[in-house]
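One protein chain omitted, others in place.
Entry: subunit A
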Amino acid sequence: MDNSLVLLLLLTPFVGFLFNVFLGKKAGKGISGALGTLAVVVSFAMSVYFFMQLNASGKPIAIKLLDWIQIGNLKVDFGILLDQLSLLWLLFVTGIGSLIHLYSISYMHDDENMHKFFAYLNLFVFFMITLVVGSNLLVMFIGWEGVGLCSYLLIGFWHKNQEYNDAAKKAFIMNRIGDLGFLIGIFILASLFSTLNFVEMKQALSAGNTNTALYSIAALCLFIGATGKSAQLPLYTWLPDAMAGPTPVSALIHAATMVTAGIFMITRMNFLFDVTPEVQNIIAIVGAITALVAASIGLFQNDIKKVLAYSTVSQLGLMFLALGLGAYNVAVFHVITHAFFKACLFLGSGSVIHALHGEQDMRKMGGLRKAMPITFATMLISTLAIAGIFPFAGFWSKDEILMVAFEHNKGLWIMGSIASIMTAFYMFRLMYLTFFRDFRGTEEQKHHLHESPSLITWPLIILAALATFGGLINLPGSNWLNHFLEPILARKHEEHALGSQEYMLMGIALTGAIIGIGWAYSKYIKEGFVPKQDSEIVGFSKTIYHKYYVDEFYMSLILKPLNALSNFFRTTLEPALGNIVYGLGTVANGLGNQGKKVQTGSIGLYLFAFVIGVLALVSYLFLGQ
C-alpha cells in the first residue's frame, strides 16, 4: 500500500512530463496546463497523507525499490526515505509547486510553447522529489543533477534570445563546478563507509573510528557542491543571470525549491558536519559574507527580478550561516518561510511584469498601487516578511538565525544584522519604486495597466497568507518545528529560554529593519529619487552596480586563460597530434603497398612457399629441439 502510494507521489509528475512532451501540443494549452498542475497536486496530496501518517506514528518510512549497485563491499540500493526532513521539503516543494503551476497556466498562456514549459516544470518537480526522498547520496545526486538540467532548460526557455542561452549555460557550468565537489565528497564517503545510505552512515559515524581529516575533506567537498546549487560565494553569479527564465521558474526553482537543495543536503548530512567543526566555520563565514555581499549588490539593482535574485542569494547566505553554526532546524525554518515569501514576491513581480508587457526596469514603473491592489497588498505582506517585521513569518526565522549567530560569534551577528538592514532597505526601495508615486512608463502602457486574472492573484493571496502565518510553525515557546526535526539531527538543539537578552535582540533586529525601511522611505518617497541612468552612476556605487565586477573578474582570471588554452589546443596541439596519427597511417599504407608485391597470383609459387613452410615447421619441431 505504502509502496504504491510512494510511487504515485514520485511518478505522477513524471507522467505529467511524458504527457506534456508527447501529447501536450496536440492536447492544447488548457489541457496541457491543467494536467501538468494536476500531476503536482496529486504529489502534494500524497505528501500531505504521508506527513499525517508520520506525524501520528513518528516512524520514518524507508522503502527499497530495487538493488542498484554492488561493487566489492559497496552496496547502494535505489531506496526511498520518507522522514521528517524529506516530508517537510516535499510539502513545500509540491505545495508551492502546485500554486506556481496554477499561476503559470495564466502567466504562460500567450506562449506558443506552453506544453514544453509544463513538461519541464513537471520534470523539475519529479527530480526535486527524487532529490528529497532518496535514501542515499547517490539517489539524491540523480535528483541533484536532474534539477540542474531542468533549471538549464527553463532558464533558456526563450531560447531565441542568445543572452538567455548564455545565462542558461552559465548556470549549468557553475553548477557543474559545484557538482564535481559533491561527487568527490560522495566518493570519499563511499570509500570510508562502504555505504551511502544516510541512516547507515549516521550509525557508522556514531560508532566511532574517526578519521577526521578525511571527514573534513568530504564535508568540504559536499559544501562546495552546496555552494554551486545554492548560489553561495564564489559560485553565486549564475543565480542573478538565471532570472532570464520565465518568472514562475524564478519563483519555483531559483527562489523556493532548487536553490535550497544545498541546505537540504547539509541538513541531511548534519551528523558528518557536526564532527567537522572547521568546515562548519567555513560554512558560517561563507554564508555571512555571501549574505552581506549579495545584499549590498541588491541595493543598486534596477531590474525588479535582479533585486529579488540578489535578495535570494543573501537570504540563502543567512541560512548557510545558521547551518555553519550547527542550527540546522533554524536554517530549515528559514528555508520554509523564505519559500513562502520569496515565491510570493517573485510571482508578484511576475504579475507586475505581465501587466507592463515585459518591462522589468523599476525606473519605468511606479504608481502601480491603484491599478494592481491585490498584487500590491500581497507583495507588501511578503516584503514586510522578508524585512523581518513583527509578526510576519520572516521575522521569526531571521530572528532565530541572528540569535544563534549572537550566541556563537558577535562578528557574524553584526554581518547578518547589516545584511538584514540592507534587505529591508532594498526591498522597500523595490516597493516604493514599483508601486508608489507616479507611473514613469509610456502613455500606452499606462492605458493597459490592469490587475492580473484570478489564476495569478489566488496563488499570490495564498502565499501571502502563508508568509503572514508561516512563523507559527516555530514560535519561540512552542517550537513545533524544532521538536519535529529532533529525530533527524545528530546533536540536540538547545532551546532558547526567552530571557531579556532574546527580547533585546528581537528589538535590535526590528529596529534595524525599521531603520532600513525609513531610509528607503526618505529617499524614494520623500525625495522622490529615481535611480539614475546606467551611464551616470559613478564612484563606489558604480562598482556595486556592476556587482563588484565579479563576472569580469572571473572572465579575466578563469575564462580568458581557459580560452587561450583551448585555442592553443585547437591551433597547435590538435594539428600536431593529428599529423602523428596521419603519419602512422601513411607508413602502414606504404608497407602494405610493398608487401602486396609478394602476392604474384601464381599458384605454383604459393604452393612452393607452403611446402617450404611446412618443411621449416617440421624440421623445427623434430630437429630444433
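The rule is short, and it goes like this: a residue touches a chain if its C-beta (ideal position, glycine included) is under 8 Å from a C-beta of that chain, and two chains touch if they have at least 3 such contacts; residues count from 1.
The criterion applied here is as follows: contacts and distances are computed from a predicted model.
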item: Listed names "Cell division ATP-binding protein FtsE", "Cysteine-rich domain-containing protein", "Branched-chain amino acid ABC transporter permease" or "NADH-quinone oxidoreductase subunit K", with the criterion being the UniProt name of the chain not displayed; value: "NADH-quinone oxidoreductase subunit K"
item: Which of A:G72, A:G358, A:G604 or A:G624 contacts the chain that the document leaves out; value: A:G604
item: Chain not shown, touching residues in subunit A; value: 596-604, 606-608, 611
